[in-house]
Each structure stands twice: as C-alpha cells, then as structure tokens.
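For reference, the structure is listed below as structure tokens.
This view holds just a subset of the chains, kept in their places.
As written, the chain order gives the labels A, B and C, with residue 1 at the start of each chain.
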Amino acid sequence: MSKRVKEILSWYSSDCPGTLSSLARLLNHGRLGGSGKMVILPVDQGFEHGPARSFAKNPVGYDPRSHFELAIGAGCNAYAAPLGFLEAGAAEFAGDIPLILKLNNSDSLYGGSDPCSAITGSVDDALRLGCAAIGFTIYPGSSQRNEMYEQIRELGEEAKRAGLAVVVWSYPRGSGISKDGETAVDVVAYAAQIAAQLGAHVIKVKPPTDHIEQDAARKVYESEGIPVATLADRVRHVVQSAFAGRRIVIFSGGPAQGHDGLISEIRGIAEGGGFGSIVGRNSFQRPKGEAIDLLHEIMDIHRNA
Amino acid sequence: MSKRVKEILSWYSSDCPGTLSSLARLLNHGRLGGSGKMVILPVDQGFEHGPARSFAKNPVGYDPRSHFELAIGAGCNAYAAPLGFLEAGAAEFAGDIPLILKLNNSDSLYGGSDPCSAITGSVDDALRLGCAAIGFTIYPGSSQRNEMYEQIRELGEEAKRAGLAVVVWSYPRGSGISKDGETAVDVVAYAAQIAAQLGAHVIKVKPPTDHIEQDAARKVYESEGIPVATLADRVRHVVQSAFAGRRIVIFSGGPAQGHDGLISEIRGIAEGGGFGSIVGRNSFQRPKGEAIDLLHEIMDIHRNA
Amino acid sequence: MSKRVKEILSWYSSDCPGTLSSLARLLNHGRLGGSGKMVILPVDQGFEHGPARSFAKNPVGYDPRSHFELAIGAGCNAYAAPLGFLEAGAAEFAGDIPLILKLNNSDSLYGGSDPCSAITGSVDDALRLGCAAIGFTIYPGSSQRNEMYEQIRELGEEAKRAGLAVVVWSYPRGSGISKDGETAVDVVAYAAQIAAQLGAHVIKVKPPTDHIEQDAARKVYESEGIPVATLADRVRHVVQSAFAGRRIVIFSGGPAQGHDGLISEIRGIAEGGGFGSIVGRNSFQRPKGEAIDLLHEIMDIHRNA
C-alpha cells in the first residue's frame, strides 16, 4: 500500500481494522488508487430530483447497469447510490468496484423549507450488497437536523462495528440559513466540522463561495484575516475545518455545467487541497465516452495537485 | 419456465432464490402465466372507501370468497387484499392462486390533506397465509411520505429475507402536489422511480395524464422532447423511469368506468410496454361472468402487445 | 356441537384450532349456547365514564364480583372488562364464564376531539386470567386511528398465535366525522368493515341511525337503493358489510334507557340478523333480579329471531 494511503489510514486509528480496510478499499481502487485522492460516482438524483430531470438528457442512465459500467469504465474509486440502484447491479458487478449504499434519501415531490431525508436502507443491506461504506445526508440548518444527526450517530455506530466506512453528505439547507448561505464559506466549513464531529470518515460538501452567512463568523474571518478570495483559499479553509485535514473531504460537482466551468472549479478544489470530487450529473448526463474523458481529466487534476 | 420469465427474473439477481421463486409464482400463474405480463385482482376498497361504495353495486362482493373465486375463475396472476379478506379465504382456497397481503391500508373516515396508511399486517402474517408477496402503499407528496418510506424499507428487508416479493402501490398524493398532479406524467414517472429505488420488485402506478406538475420537470420534458402526447407514450416513459424497464410496472384500472373507456386505456398501457394491469372496481363491481369476460379481454390485450 | 356453531366456526378456517376452540367457548356458553347468538356483559364504564356515573345508581356495581355474578346468573355468553375488574374475580369465578380482557381503555378526565385509548392489558394477561378472547377498541374517524389499527394488528397477531379470539369494539369518533355521523348507517357499516379487515373475529358496533354521513356514500345508497329506513334494514346492511355476514357482529345497548325503548331496539337488531347484544349500563345499573329478567328477555328475542 502506498505511503500516502497508510498516512491517511493513520488518522482513523480509533477505528477497527475492518473499517480501515474498507477505507483502504475506497482509496486503493481505480485510476486514483493509492494516490490518496478520490473520485466517486454518485447517482441518487433519480430519487432526489426525479427520473426525467436526471436521466432524460442521456437516457442510458435510466438503466441502473449503466452507472456501474460508467464508474468501472472510468476507474472511479467507488459508486454510491440508493438501495434500488445498488440491488439492480450488485450481483452482476460483484467485486468490480467499491460500493457506497446511500442510507437516506429525499424526493422533491413534497417541498417544505426544512428538509429531512427518509431512511431507505440499512447497515445489513450494505453488508449483503458487499458495500465498503454507508452514505448519509445531513442538512445542517434544517429544523430537523437533530433527527438526522441522531440517525447517523446510530447508523454510524452500527456501520463501524461491522467494519464499514461512513461517508456523510453535509449539505446546509433549511430555514436556519439563506439560499446563498447554503454554499457560504463559513457555512460549508461549519458543515464539514459537524460531519467530522459526528464521526464521518469521508465528508462531502459543496464548493464554497466567498459569501459569509453568519455575522458572528464574519467578524472572525475579518479579524483573523482568513483568506477566502479564491476557491483554493476556501477549499483550504474547509479542509482545515475538517480536523486540520485529517478527515477526507471531497467536493460535489454540483448542477450540470459546461466543461470549462467544471474543470476550473476542480482545479480550485485540487489546488486548495481537496481530497477529490464526487461527480454525478456532470458525468452520467454526458455520453459514456465523453463522461469517461471528463472523469479522467478530473482525476488527473487531483492526482497532480 | 418461459424464456421471458427467466429474463425478468435475471433483473433481480441480488435477491435470494426464495424471492425469485415467489416472483416466478406470480409470473407463471393463470391465463397470462409465462408471458411476462400480469393481471392482478386487488380488493382493498372495502377498507379504503367503505363497504357500500365498494360492494353495493354487485353485492356478492361483500363476501370475501367471491373475490378469490373471481381471481381464480378469471385466471389472474394473483389476488391482493388486506388481512381480513385474506384470512377469510386463504385456507379454503389454499394453493389455488398466489396471494399478496396488503400490509398497510387507509380508511376514508378521517380525511386530512397528507395521507398515511396504517400498518395492518405483518411479514409473519404473509408467511402463515401462504402469500407470494407483500403489498405496501406509499404516498409521495404527503408530508408523511418519509414515515411510509421507512416502513416499507423495514418490511421489505424482512420480506426479502423470508423469500417473499415486494409489491409497492406508489400513489402520489398530499399537500406537496395538486389534485391534477397526482396523475401527471412527471409525477407518476417519479413515483415509479421512488418505488424502484426503495427496492420494490413490482410497482403499481396510475395511468398518467399529459399534465406536467413540476416546473423543473417541464423544462426537461420540453428541452429533451420526451413524448407524452398519447397514453402509450406516457406509459413508455413511466416504464423507462423504473430502471429502463427492468422492474415490473403495472397500472391500475382506476375508478369504475365504462367498458370502452377502460379497454381503450388498457390498449394504451399495453402499447406503451406496461407489464399489466391491476383491476379492482372495474372487475368486481360487475357480475362475475361479465367481470371474467372483461378480465380476459384485458389479458388478451396485454398478451398480444 | 350445534350445526349452527359449526357453520360459524367454518368462517374462520385460517385460524388455529385454539382460536376456534375459544370462539366455541364463547358461542356455546350460557342460555344462548349453541344458538349462534350471543349476549355479552361488558363493564368498562368505570374506566371510561368514572365510578359514580357508572355504579352509583346500583351501588353493588362498585364490587367487581357483582358483574361476574350478574353475567353468570343471567347466563351470558361472556363477561368483558378491563384488567382490574377481571383480576378481582377471575380466580374466584374461574371456569364459570368465558372472559374477555379489554386490552385498551380510555378515561374521560382528559378530553380532546381525537380519542385514542391506552393499552391497559396484554395477551399474556389474558392467558393468565383464563380469557377466551381479547377485546380492543378502535376509533375510526380519529386522527389517531392508525395508531390504534397498528396496535390491534400486533395484539391480534399475538392473540391468534396463542389461541385466543379477537373482539373489536369499532366506534367511529373524532374530528373526521360529525356527532351524528358516529352512528350514521354508512359510518357504522364502514366501521364494521374496518374491524373485519383488521382481522376481528367478533365485531361490536352501535345500532345505526338512518343518517348518512359521507356524500360519496350517500350517492351509492341512493343509486343502489340500499334500504335504511328501519333499524332492521340498517342492521342487515351492517352485518352484510362484515364479510356478507361471515363475521360475528353484535350491537351495543348504548346509553341507559327505558325498558321498552331498549327492547324495541333489540327486536330491530334481531330482525336484521344481528348476532346478539352487548349490554352494559342497561343491565348492571338495574337491580340484579331485574337485570337478569331483562337479559333473559333480550336473549329470548335473539334466540327466536
């Protein structure tokens, strides 16, 4: 195993060997295997946004096998999805790529200002499907945040006992913060900290903007001169906020966007010391060959950072 | 076993042989046995709408045995009902037809804009009654949707471990969507996707209209040119939305209607690649002979599609 | 055993012999034994309405033994009461009369528009007290109905496994319906159907009035010409609504009333095919001799119907 992966595993020394081994499976697989960087394919948009919004642009994506094939073909570190999508391919692609079972999901047929996902999978499901990790979304800023924190606490404890890793999607959202606040640098950094404090091994956040949401925070950013001008600055701050970089923090690709915008963003993340990217719509909504090329380009940026 | 049934079973390769065998029992029984198509008789209206509204038109329907007899006589693939109705005939008709125990039901004496069914049966009940599957209703769009998603997650996991199949009635309803939205094509497709992601083997939805409920979805339907003009178009889209047709999607007959309207609807469903129909009031509210003729007509349309 | 009792038991063929035997104990005991009719003495009013309202009129009723003695003396089929009342006599009168343990009860010190009873006894209690059945109250129309349905589902499954019968008091009440609606013929018929679908062996409802509560139902009563003019008509409809008469439906005596009014009501119930009566306040609030005479009169009406 590479020195870097060994170093990363050393940050999780309270975890059992099974969980370390699962983290190693994530870190050692695919084109970035051994580099300490990660690019993950997540496909929960069918549940979260509905099938047409997710798959109509590249209709092969309606077929659950296509996402396994894309993740494997591109050499991603892992493929993350809800129960149904994993059940639809886990046997056929057994052993081909580390899997992350998203244990909670939220649809958008019911709105509401304070979101809370439903639990849609179990640790036992993750084991029988051969997953390396569970995934879980929290919405800091929602009035229902505590319910989610308590759910991941319980599921995380169970997962760690079974030798799985814990990946937390930490997405500030809800009546506690403004729309701009969802990606404000202070909020994203805070979200990373919360996920880390909840015991996450891998933390997924959105790329932060230079907006600062909370007055109490702004004072400190100003008085201490925390640099937040460039994306690299902000990513560096977010990574620092996740235990001085001793937790794996990866960044979402966000809504589908043009190639150049995305690549520029990835460069900022890589330059700021982000551990990698988790790229859904920007990959699976493109034709497979194009998607693989893009994922390879992203991987190369991370590897060479 | 027919090649088509073998093909369908191959979509569920993460399931245990017991569940595959239960799916095979559903697919191989009755007049459509082996065709890969299904016509199921569901009778939960006594619970859902009350006895007079359900059975007064054809009073033999008050007698639970009549529905077993209709389903058997017509050669349906299965008969689905709540606990009481199944208990009232499961011994007498043991082995005559695959049974589906509806595990949750909702009455209409208490209204409310955000429905949630009560759990009225268990996996153990399904086993002792000799069922091939459990049935469960979710109401995407209700503020209580998450509670239902979490219930089916737990019941589904238990059912799959015991070798049963899981049939989900996915009926959008509640304060999150409009009345027209309940059968809007985007919403029905989304409902099918949610059921599939929750791990359903068989998904029941309503025939979709050409209404589009969500603005975010409408943009995609327009930009991608998803055809939704005819019922066949819309059914095709809904089936595609359930894992590119790799989950069994069947369509309800809806409220009682005239013969020609119903048959025309069935033709659209069949033409669009629907896997079959689940026809309650339109069958059991007719005299038995007439109901059987109608069910046979429906079966023939599905078989010849 | 009488042919009629055998016929009634045949309706419950999915149940284990223990439950059939418990039903037989109820059907074969007392003055109506073997007739297929039942008169049961229920005394839960102390809990439901308070002691003075229940027992001051005939103070011997404060003493739990008095109700055992009344039920035995009158030759009732069974005596039904909450935990405390049964514990206070079950040993002394062991073997003298079939007992039904009411597993939930509600007091009237706390009001609220949407009632839900508390679980106050267990299946294990019923077994150790030698009961033939458990009793359980549901309030269709209450916002808390689902909680009650789920409780009886679980308790019913446990009771059936232990060879007990299940008696459900189905009393529509709550914010979903009007005061008049509580005894409306459509609502009472619906309440009987719900109890039957929940797996009840014996269903207790109130005598229905000719009020029709739900608009959707009224259309059907009118279009199908369902007769609801006389009490006998309405009882016939309610019994039909409980699986075409294949579930035992008995009717409460309601609030204390004069002899003639009560007897006239019983005649209507008997004429309409009701399986019997469950008479509380109208019996135990009378002096014992008078109460026995009244119960005998009621029994004779049912026997001769």
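Following the convention adopted for this analysis, contacts are C-beta pairs under 8 Å (C-beta built on N, C-alpha and C of every residue); 3 or more make two chains touch, one makes a residue touch a chain.
Keep in mind it's a predicted model, so treat the numbers as computed, not measured.
**Student:** Since every chain shares one sequence and 3 appear in place, tell me the total number of copies in the complex.
**Tutor:** 5
Just so we're on the same page, only the chains that are shown with their structure count from here on.
**Student:** Tell me whether subunit A and subunit B, two copies of the same sequence, contact each other through the same residue numbers or different ones, using over half shared as the line for same.
**Tutor:** different
**Student:** Using C-alpha centres only, name the chain that sits farthest from subunit C.
**Tutor:** Comparing chain centres, A lies farthest from subunit C.
**Student:** If subunit A and subunit C share one sequence, what is the angle of the rotation that overlays their CA atoms, in steps of 5 degrees?
**Tutor:** 140
**Student:** Report the inter-chain centroid distance for subunit A and subunit B in whole angstrom, where each centroid is the mean of the CA atoms.
**Tutor:** 35
**Student:** Out of subunit C, which residues touch more than one other chain, so two or more?
**Tutor:** Residues of subunit C never touch two or more of the other chains.
**Student:** Taking the complex as given, what residues does subunit B use to touch subunit C?
**Tutor:** Contact set of subunit B toward subunit C: 46-47, 49-53, 55-57, 59-60, 62-64, 82-92, 105-112, 116-122, 124-125, 129.
**Student:** Taking the touch rule as given, give the residues of subunit B at its contact with subunit A in the complex, in rising order.
**Tutor:** Interface residues on subunit B, with respect to subunit A: 11-15, 140-143, 145-147, 149-150, 153-154, 157, 172, 174-177, 186-187, 189-194, 196-200, 214, 216-217, 220-221, 224, 226, 237, 240-241, 243-244, 246.
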